[in-house]
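Sharing a structure here in structure tokens format.
Shown here: the complex without one of its protein chains, the others still in place.
Chain lettering (A, B, C and D) follows the sequence in which the chains are written, and residue indices restart at 1 in each chain.
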Amino acid sequence: MFLAEVVGTVVSPVQIAALEGRTLLLVRPVAPDGRAAGKTRIAIDRAQAGVGDRVLVIDEGNSARQILGDKTAPIKTLVVGVVDYVEAGDALVYDHRVRS
Amino acid sequence: MFLAEVVGTVVSPVQIAALEGRTLLLVRPVAPDGRAAGKTRIAIDRAQAGVGDRVLVIDEGNSARQILGDKTAPIKTLVVGVVDYVEAGDALVYDHRVRS
Amino acid sequence: MFLAEVVGTVVSPVQIAALEGRTLLLVRPVAPDGRAAGKTRIAIDRAQAGVGDRVLVIDEGNSARQILGDKTAPIKTLVVGVVDYVEAGDALVYDHRVRS
Amino acid sequence: MFLAEVVGTVVSPVQIAALEGRTLLLVRPVAPDGRAAGKTRIAIDRAQAGVGDRVLVIDEGNSARQILGDKTAPIKTLVVGVVDYVEAGDALVYDHRVRS
Partner (left out) sequence: MFLAEVVGTVVSPVQIAALEGRTLLLVRPVAPDGRAAGKTRIAIDRAQAGVGDRVLVIDEGNSARQILGDKTAPIKTLVVGVVDYVEAGDALVYDHRVRS
């Protein structure tokens, strides 16, 4: 899993059953302090996340297939939660309530 | 999944049943704004994509095996859609119709 | 597996059974001498590790599913041990007892 | 899959049945124009490739196990074809016949 920020959405007429009707979010990995830390990828939204949200992205094994309840879904990158807060050492480096 | 641009094609007499007759596309990952963002890889075309197209590439788990309907196909990187448009925040950063 | 340092924690209302009640640790990969060596990721704690600890992180195959005893857990990155010491050549480059 | 150039061979008395008698090729990923584009890895030769050849390397899922017809072979990086030519846009950026 990794921390990321939702930076956009992609619209494409993909003809794969497992992707139909799903929102494709552009997610950019971020370090605990919020700086960009990796290449933007595309994830399926499972947490009603929107642009600007700090999110928890799962990309492990056949994670998405299991969460989506579809054994044959060729997907593993999912936004599974909007982050409440992040602590680094004793400091609160991200707090969703302050941001809102 | 990731965004990419189709930058070329490769021709090689590969003798693997799952690859016979398939178009091998060179795809270069791009950031939402279109800048190159990663190393070029080779993907199987499943979206009638051509050189210059902005595309959605899937490379997850045993994705290609499932999409191609061939459980033993040793392939996971597929072009699954030509992108219509990409939004980053409130801005439309890519629009296929403008480009065409 | 890789060496890492625990640098923080993440709190997010993730609604996935396999993650409920689990501590989400921010782990930063480190070189043998302790310098940062890679992007921070999120791991499940299986070793009562805390911020500042040097730890052994496993991220291989469906590792976490096996260790957690849950075949369907979409998790593979786990902190499996707090490191006692690291030897590089003949030198002791990290010693947990000195640090404590 | 990715494009690579064969840059050498490795000899090691590995005692794993699936590797016995196999040629271990050092392959360096290259961009379409031939520049180095990634770290050298070791691949099993399945295409009678030699040093200097531009090749197609497969490293997807359990690819090698399937191609080698050995379900338990712990191998996934294989040279599966010597490249005939590469087109980038309208230009022929690599042509095996010219090189020979």
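Please note the rule applied: contacts are C-beta pairs under 8 Å (C-beta built on N, C-alpha and C of every residue); 3 or more make two chains touch, one makes a residue touch a chain.
Keep in mind that this is a model prediction, so the values were computed, not measured.
One chain is missing from the display, and on chain D it is touched by residues 7-16, 19, 24, 26, 39-43, 51-52, 61-62, 64-65, 72-77.
Although one chain is not drawn, its touching partners on chain C can still be listed: residues 1-3, 29, 31-32, 37-38, 47, 55-56, 58, 60-64, 66-67, 80-89, 93.
To be clear about the criterion, only the chains that are shown with their structure count from here on.
Between chain A and chain B, the centres computed from C-alpha atoms are 21 Å apart. Distance between chain B and chain C, defined via averaged C-alpha coordinates, is recorded as 34 Å. Shared interface positions of chain A, defined as residues touching 2 or more other chains, are 61-62, 64.
Listed by label, the pairs of touching chains are A-B, A-C, B-D.
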